[in-house]
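Dropping the structure in here first, questions after.
Of the protein chains in this complex, one is absent; all others appear in place.
For reference, chains read A and B in written order, and residue numbers begin at 1 within each chain.
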Amino acid sequence: MEAFFQALLGGLVLGLIYVAIAVGLTIIFGTLRLVNFAHGAFYAIGAYVGLVIAQRIGVGWAFVAAPIAVALFAVLLDRLVLRSFYDKEPTAQLLVTFGIALVVEETLRLIFGATTQQYRMPEALQGSVTLGPITYPAYRLLFAGGVIVMLALVWLFIERTNYGLIVRAGIRDRVMVQLLGGNIRQASTIVFALGAAIAGLVGAAATPIYSIDPGTGFAFLVPSFVVVVVGGLGSFWGAVLGGLLIGELQSLTNLAYAPASNVVIYLCMALVLLLRPQGLLGESEVIRQ
Amino acid sequence: MLWADVRFTVLCALGIAAFPFLLHPLGGYSTLATQIAIVSIASIAFNLLLGYAGTLSYGHAMFYGGGGYIAAILVMRAMPQHPNLWLAVAGATVGTAILAVLVGAVTVRLYGIYFALLTLAFAQMVFFIVEQAKDWTNGDDGLQALPNALLPIGPWNIDLTTHLPTINLGPFGDLGELRLWYIFAGICLLLVLILFRMLTRSQFGEVLGAIRENEQRSTLIGFNAAGYRLAAFAISGGLTGFAGALRGLFDGTVPVDSLSIDRSGSFVIYTVVGGVQTLFGPVAGTAVIMFLENVLSAKTPAWRLIEGLIFVGVIVFLPRGLATVLKQQRDKNPRGLFVRSLRPSTEEPDPLLKPTGEGRRSGPMSIIETFKLGKLFGHFAANRDIDFRVDPGELRAVIGPNGAGKTTFFNLLAGTIAPNSGTINYKGRDVSRVSGTQRVHLGIAKAFQTASLYPDQSVRQNCRLAALARVQGPFALQVFRRSMRLDDVDALAERAMDRLELTGVADVRAGDLSHGDKKRLDIAIALATQPQILLLDEPIAGMSKDEARKTETLIRKLSTEMTVLIIEHDMEMVMGISDSITVLHQGTVLATGTPAEIRDNPRVQEAYLGGHSEAELAH
Partner (left out) sequence: MSAPPSVPAAVTTRLRLDGINTYYGDSHVLRDVSLHIGAGETVALLGRNGVGKTTTLKSIVGWQKPRSGSVTLDGTELVGRDMMSIARMGVSLVPEERRIFTNLTVAENLKIAQVTARKPGWTLEHVYEKFPRLRERLTHKGDEISGGEKQMLAIARALLQDVKVLLLDEPTEGLAPLIVREVENVIREIKAAGITTLLVEQNLYSALSVADRCYIIDQGEIKFEGTPQQVRDDAALRQRYLHV
């Protein structure tokens, strides 16, 4: 029974990482119509920036520097390369962002080496918390809480702020936003930077739990895409639902029959694509213009 | 065989023969040439999908690794005493082709990222199954130390590991270590190149290209697009398995990595770097990248970064190499992440106007008839309770204010969308559930509101494709024969062009036509399918007055030979040309009658004039 609860909590933590990456993917797709295979690279860059800052300056600063650095990188990438791919066919977007992911991964490998790395949390956070029948590392719980708070803030930003209003309107109809004088480009840049920053922050925060190597970004990206497809491309709650579902599915399968944990998510995606191609919470026709 | 074919074969053979001599001085080790030749075959196969069918598979490792595993298991288990290379490779090819048919059956209806992710998902499942079936596959360690399979040809049992004579390359030293394997792999590559050259020029390649260029049009001239894509997927999968088997037997080992995501990605890189939609692109890309991987990796740790930069550089700066992928943005109906249906306006019906179905009683004579036909888009009833009936030979106009549901109604008749309720009878047969492609073969053809053409093809070829579908049926696996020599196809196409007065521009690229000619070509394409009912959605919209008159006359002539249904806003034309008129309003039939009856119908005036009577006009 304890193992079950452990797996359940583990699935939550893993699922929240997926959610965080998938939310970025999905809002970027929703507003920019960009299929971003380089999103895992944002996670990896965040993790390495976090690693360096945490080891040299302090863990607190890592959580500040990682999202900022990744957001800046994302804006640069957007301006230099991706902008000209917005109108293009998804396959072209897939290819170019896949290439960028490759370049980032190899650059990280050159700089940091191929070995798996980790930084340690301050003593205060290294303990464990006992919750009823189970004991769980305190940092993991803190991490889960932090991601939930962050997602809530993102949701509030999208649902309750003026910028969020423009973003949501732009998801439906970019032309009409401009006809009303809305600055859709600025909103797009903010969304892109925001999505990247989330991935970067989660990368930095998850490194003490999952450690990092240059391939980690891509390793998280593929399940996150599965999450987005399962939940429904372009849907915030779809990403949340899909992420938790996939995280738990993977974690519980790992408990029941470990070798199947890597394939069950694909099975899940294949089923969803065949039975409900728009995803669990996706709309069948999201696109206009 | 033509001279061009001989020249192609000789040049390819010379290139393949010369390749090791080129590679050696650059520092490539001896087995690399053979490996490149083998992997090139897989890249060519991959390109059949990415370049020619226009879909990105991110799971080709399942065929490549799958072929390797099947061949390895065959030589290790089925024939450990006398491993036969022919049998092993044939088994792998057939096995992976079957796998491709199974996977393709569920994936080919998806597009873009969904297709890529679903193929990836299947590849991961294959990876998992192979990894877990340890008794057969040795799990993570892969299958190693395969017995040397011999190649029986006639009375001889050829050992491909036999060394070729050492050749002295002067200052570059000796080219030794080259085995008979290279000659065998080279011959295979040569044959695959010849095969693919034929395939891409065959009728099959022609139709596959048409589907890539405009799937909407292709299905509505009667091609089974899913069938063609499935066939392409099966051929691609089987050939990739063939290459995987060769590689495994050559290396003597099949690592589990041959099934990995990275392996799938490598085919993408090879093909894109080399240039999609070209015959030699994948070969060149494979050679360059594999050379870098093996030679550069010894010199610098940054080799994979260089590879990545080359890849991104090609995509961003050499879009020509990516012609197929990037070109599609011009399509009227891009195959995007979502299969976008033509959106009707999202008006909700105002409940003030009650439907008054005035459809006549059904009689024995109707050619097409609908009963209580309805279509919902979400909550919005674009069409509801449409009773409609047309007699053979009639020219019926369907009119109504914008948003009345006219285009939706035509799409229901043509079968591009399925009704939520009601039935459609065509010549007494219920065709409500028959696909649009099948309906074309039954005799229902449609010209689109926005001309749906193959912009990169000539006017003649546009019509020929439609005629080809009529003559050859929805699916024909003609992978060798070209369509050039089909006289009946040419005759149909010529006649269609002639009828729409397009013969003068027969060799012009369709994308370069004037607006009016494009609209007429769209009708000619529909005509080339030899329809019995022609659906024309606003045929003269946007035309100049002269063009409109000319088109009107042409339509009038067509209507003497077949039933014509026309949506049109130009009242002058509608009143002049039609035998009868059906008025749609708010998704349902408001009135049906002769032009004179419709003109005088007060309900119609109300719908059109927004409730103002003629008297009000005079104040």
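Here is the rule we go by: a residue touches a chain if its C-beta (ideal position, glycine included) is under 8 Å from a C-beta of that chain, and two chains touch if they have at least 3 such contacts.
Remember, it's a predicted structure, so these values are computed and weren't measured experimentally.
Asker: Would you mind spotting which of A:A7, A:I166, A:I198 or A:I212 touches the chain that isn't drawn?
Answerer: Reading the full complex, the residue touching the unseen chain is A:I166.
Asker: If the hidden chain were put back, which of B:R77, B:K299 or B:H379 would touch it?
Answerer: B:H379
Asker: Based on the whole complex, identify which of B:V479, B:A541 or B:L554 touches the chain you can't see.
Answerer: Only one of B:V479, B:A541 or B:L554 touches the chain omitted from view, namely B:A541.
Asker: Suppose we count only contacts with the excluded chain; which residues of subunit B make the list?
Answerer: Looking at subunit B, the ones touching the missing chain are residues 345-350, 352-353, 378-379, 401-404, 512, 514-515, 538, 541-542, 544-545, 569-572, 586, 606, 609-612, 616-619.
Asker: Where does subunit A touch the missing chain, residue by residue?
Answerer: Touching the chain left out of view, subunit A contributes residues 162, 165-166, 168-169, 171-173, 175-184.
The rule is simple: only the chains that are shown with their structure count from here on.
Asker: In the complex of these two chains, what residues of subunit A are touching subunit B?
Answerer: Going through subunit A, the ones touching subunit B are 35, 81, 84, 87-92, 94-96, 98-100, 102-103, 105-107, 109-110, 222, 225-226, 229, 233, 259-260, 262-263, 266-267, 269-270, 273-274, 277-278, 285-288.
Asker: Mind listing the subunit B positions that touch subunit A in their complex?
Answerer: 50, 54-56, 106, 110, 112-114, 116-118, 120-122, 124-125, 127-129, 131-132, 261, 265, 268-269, 272, 301-302, 304-305, 307-309, 311-312, 315-316, 322, 325-326, 328-329, 334-338, 340-341, 343
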